[in-house]
Every structure is written in structure tokens, then in C-alpha cells.
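Here the complex is missing a single protein chain, while all its other protein chains stay put.
Right after this comes subunit A.
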Amino acid sequence: MTRQVLRLSAWERCLLNAGAALGLLCLVLAGLALVLGLKPLIAISGSMSPGIPVGSLALAMPTAAAEVAPGQVVSVVASNGTRITHRVVSADPVTGLVLKGDANPVADLQPYSFGPADRVVFSVPFLGYVASWLSSPWVFGLGGLLCAYLLYVAFFRSDAGRSGNVPAEGSASDSVPVAGAGGPGTRRSKWLGAGAIVAALAVVIPLGVVNRIEATQAAWTASAVASATVTALNTEQPKDLNCVRGSSDTKINFSWGAPQPGPLPLTGYVVRAYVSGGSSTGVRADTLTPATRSVTLDQIADNGLLGNLLGLLLGGLIGTNYDYTITFEVSAQYGSAWVSAPLAHHTVNATAKGAILGILLPTKKLTCLMQ
């Protein structure tokens, strides 16, 4: 038996070893990517820096929609076809996938559709530049030439397939792809070589196409703010609330001045009466016209502001003694029913005391100040 040998110069051996090593690396990576479904991505802009700077090569793994969680870095294809790799802010079937670049102050303009995404599991800075550089035609051509030359050396050069006269060291079980000597062996070797090359290409080229590297934007965002702080006005109060004794002991007169004119039209005044300090005993209110700037409170009149209030307080009981401190308020009312803060008089004193005829006919008195 003889064993076939090829004569190679030192640099041919180097090329062969380098080619085989790189080729094997490519094959292993491509095979792994195919089995695990990894997708290589190149970051062509830097909004994910410093984690994933421009020119990084990242590996992304397909992830089901339910497993996409805030904090993960995912790569999705936007509606315009651009691939975007950003960090998940929120993932929700209703609002979609909200992504934000680490270096961006704000989240991306539009949420992306909720669905499976490619989760970035690994990234290497600068390797993207290398991959990108490898995609240039002259590198491709050089690699092709290297392969062609190595194949030529291995299969087609005149000494290829020629048996060297080296004694067989192994046994016959040494599998030598091409054995034999002379012309027929050489031809066989070349045919087998061509077949092997075609078979290898049939595996390698689809593998390369399947594992194609994609460029991904890590799109930058920036924002500008136009703003205005506005404050609504406080409507003007009536002025100079005045309290004087009325025409009898049971009456007092309130008068006030018109408020300073503002942009809103004055539509009237709102007057209220309630027990000072009491909150739950009820408030009686009336609305007056803009021309009316005075009101008389009468402790006797049943249908007046105060009479109504007292009726409410006493529940229709006649002859009861009482001593109430009443607050009287007046507010200006404007268009859109904007009502000013009230101008208040807190010390109206309404009393009923059974001095002369006992409790049957108490004496009622109304004063501007406490008695």
C-alpha cells in the first residue's frame, strides 16, 4: 500500500491552516446560530451606548411575546421595515411594546406592535465593524480566491492525486479518499474532488444565507418642549360690606359696593346666611341682580333670607327661646357662573327671649353686633 502525499510550500500550508480554521469557525458559528435560532445584529447607531456602542455585533434570540419583559434589550422590526434594538420600557398587549434607547432621554415615538421579538443575549463592541468590513466586495473576492486556490492545490494541481512513494505506516484500514497510482487515480481524485466541492458549497451557501447578519438601528431620539404656564383669574369681590340697624329691632340692613370691573361681565350677587361656625345646619342663599346692592334681613318675615334660615333651624317650632350668631355673606357673580370669594359679616345676632310674657311671646331682636 502507498499513502498519498501532497507537496506544499510553507506559506501554502499556512494559508491552508488559516483557511481551514476560519472556515471551521464560520461553520461552527453558523451551525450554532441555525440550531439555537440566534440572529446576528450590527448596531449602526449608538442610542444603546454605552451598553451596546456603535459597531457592536449582537446576538439575538427569538423570544415569545409573553416572555418579553421590561428591562430586556430586544430587537424589533418597525412598521417602516427598520430594525430597532432598544430596551423594553413596558410590554402590554393593549398599548404595545414601548422601547427606549439607553442613551435617549425619552422613549421611542410610537409603541411597536406587541408580539415575538428578538432578545439580545450577547453583544461584542467593534465586532460589527469587522463583520461590516468583511462584507466589502474585495474581502469577499479575496476569500473566494483563497478557497479556490486551496481547492486547486488540494485537488487539481498536477501533483494532486499523484501518489508519493511513501511506505504506508498505517494499515489498510487507513481511509484514504483516493488511493492507487497513475493516471486513473488522478482522474478519479479530480472527479471526487469536484463532487466534494459541490457538496460542500451546497451546504455552506444556504447556511450563510440563513444566518445573514442584519444591521439594526438603535435610533436616537431627542425632544424639545414648548410650554406656557397659565393662571386663571380670581374674580373681584364686592366692596365695603356695611351693616346698619333697620327700621325696627328685628331688622338690619346690609349694603355693599360694586366690585372693580374685570373682563367677565357681572351678572349679579349671591347672598348667604348661615349660623357662624356651624356647617351642617344649612345655608340659605339668594341671587340678586347686578343693580341690587343692599338686602334687609328680617327676623319676623317668613320668606326672607333670614326667616328661611331660622325656619330651617327651628323646624317650625314657635315660642322657643334662641340665641344665634349668624354670618352674612355676599359674593359677586359673573359670566360662566364664576362666583367671587365672599365678603362676610360674622356677627349678626338673632335672639328670642321670653322676658315679659314668658315663653309664649318671646321678644325677638336682630343686631349687627353680638349683644
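Quick note on the criterion: a contact is a pair of C-beta atoms (placed from the backbone, for glycine too) under 8 Å apart; a residue touches a chain by one contact, two chains touch by 3 or more; residues count from 1.
The rule we apply is simple: contacts and distances are computed from a predicted model.
Asker: If you had to name the missing chain as UniProt does, which of "Molybdopterin synthase sulfur carrier subunit", "Na+/H+ antiporter subunit C", "Ribosomally synthesized peptide with SipW-like signal peptide" or "ABC transporter permease" would it be?
Answerer: For the chain missing from the view, the UniProt record says "Ribosomally synthesized peptide with SipW-like signal peptide".
Asker: Which candidate, A:35, A:94 or A:224, sits in contact with the chain we can't see?
Answerer: If we include the chain that is not displayed, A:224 is the one touching it.
Asker: Can you work out which residue in A:89, A:200, A:258 or A:300 touches the chain that's missing from view?
Answerer: Going through A:89, A:200, A:258 or A:300 one by one, A:200 is the residue touching the chain not shown.
Asker: Name every residue on subunit A in touch with the hidden partner chain.
Answerer: 3-10, 13, 16-17, 19-20, 22-27, 29-30, 40, 42-46, 54-55, 80-82, 106, 108-110, 128-129, 131-137, 139-140, 143-144, 146-147, 150-151, 153-155, 160-161, 164, 166, 175-178, 193, 196-197, 200-201, 204-205, 207-209, 211-215, 217, 219-235, 262-264, 334-339
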